[in-house]
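Just dropping this structure here.
For this view, one protein chain was removed and the others were kept in their places.
Going in written order, the chains are labelled A and B, and every chain counts its residues from 1.
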Amino acid sequence: MNTADLVYFIDLLGTLVFAISGWTAASKKQMDPFGASVLAFITAVGGGTLRDVLIGSTPVGWMQDLNYLLMIGIGIALGLLFRKFFEKLRRTMFLFDSIGIGLFTILGIEKTLEYGLSPVIAVLMGTVSAVFGGVVRDTLANEIPLIFRQEIYATACLTGGILFLILTYFNLNTDVKIIVTVCYIIALRIIAVKNKWSLPTIK
Amino acid sequence: MNTADLVYFIDLLGTLVFAISGWTAASKKQMDPFGASVLAFITAVGGGTLRDVLIGSTPVGWMQDLNYLLMIGIGIALGLLFRKFFEKLRRTMFLFDSIGIGLFTILGIEKTLEYGLSPVIAVLMGTVSAVFGGVVRDTLANEIPLIFRQEIYATACLTGGILFLILTYFNLNTDVKIIVTVCYIIALRIIAVKNKWSLPTIK
Partner (left out) sequence: MNTADLVYFIDLLGTLVFAISGWTAASKKQMDPFGASVLAFITAVGGGTLRDVLIGSTPVGWMQDLNYLLMIGIGIALGLLFRKFFEKLRRTMFLFDSIGIGLFTILGIEKTLEYGLSPVIAVLMGTVSAVFGGVVRDTLANEIPLIFRQEIYATACLTGGILFLILTYFNLNTDVKIIVTVCYIIALRIIAVKNKWSLPTIK
């Protein structure tokens, strides 16, 4: 599998994972299936859409390839069929969400660099790709966005993105870079949750 | 009147209708005239703006033709002069709102197809054009967006959009297609409200 194929596969998998996560969040709020589908859709494509609009890559990615809509449809179907399963397995969903943000961070970085922008901007856009869908999801579901409650959420993306760029600098194999970065993000989030890490408030 | 003229006329009329709807919603909330004008503006151009940004049609449509601002100004003036009239006539406003979403759905489909995107994406963008202004209006006025309360709102656009594409497939006259689609959307909403249709929540 070459890099372009791998990046494409990552994007589709991340879309599926986020669609399931959005649908599950909606079903906890007793939303109707339509509202839940909208949430699944926004959670899945929100981050990438904002990234594409900001870097000027329009029509935005998911419009040019119906496979993204297909993955969201599959995510909704899985969420509908295995709702109890996904709700019970909180740890699994946490893991899925972590994989999703890891994959989207890397993808956002790759795409931003393709547009000739600075690595600093690429890390920022990678983070935006990863967390923005979740921010809109939480805002629409009338919760305080997770990003403001658990800053570790975005910190994991930012530092994971920097790690990915460092690995790139040392010319590592793309598959290795992706696995290392995603594992780092998952590990950081698990350690942070276990130890109840959080930054102090400003005072 | 040729198709281009008709589409342009539809767009201006829809803008006027939505501006009145935004202003009336604001006046119910006792907003000051400035805030109400902002709401009228966002309700009128919000959906089309999001569509244009996503498909990459920038500068967005209303910036390139001052007639859109003019229609919003007329809408605000009408809302200011005939506020009581519009508030009392809830049924008329409901009708206006339905005409507005019908017209904007069709227009969004036409414009998205012009950009060479898939009919599936066109129906989605048609729906976004039609409902997004109202979603932002409701969010800014601190209400739960109508789209999450009455899913029929967007379902009408989605199915109306599909109907429009089917009629297009059968090569119907543009005027006929538009009238049939708008009537369908209005009829569906009226029937849904009368029968208190709503999808069950997920459980």
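One rule holds for everything that comes next: a residue touches a chain if its C-beta (ideal position, glycine included) is under 8 Å from a C-beta of that chain, and two chains touch if they have at least 3 such contacts.
None of these values were measured; they are calculated from a predicted model.
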| item | value |
| --- | --- |
| Contact with the hidden chain (one of B:V7, B:M31, B:L95 or B:I190) | B:M31 |
| Touch with the omitted chain, as defined above, among A:T105, A:S129 or A:T155 | A:T155 |
| Interface with the unshown chain - residue positions in subunit B | 26-27, 30-36, 38, 49, 53, 58-60, 63-64, 66, 69, 80, 83, 140, 142 |
| In subunit A, positions touching the absent partner | 53-56, 58, 115, 117-118, 120-121, 125, 144-145, 147-148, 151, 154-155, 198-203 |
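One rule holds for everything that comes next: only the chains that are shown with their structure count from here on.
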| item | value |
| --- | --- |
| Subunit A on subunit B, rotation in degrees - Cα superposition, rounded to nearest 5 | 120 |
| Centre-of-Cα separation between subunit B and subunit A, whole angstrom | 31 |
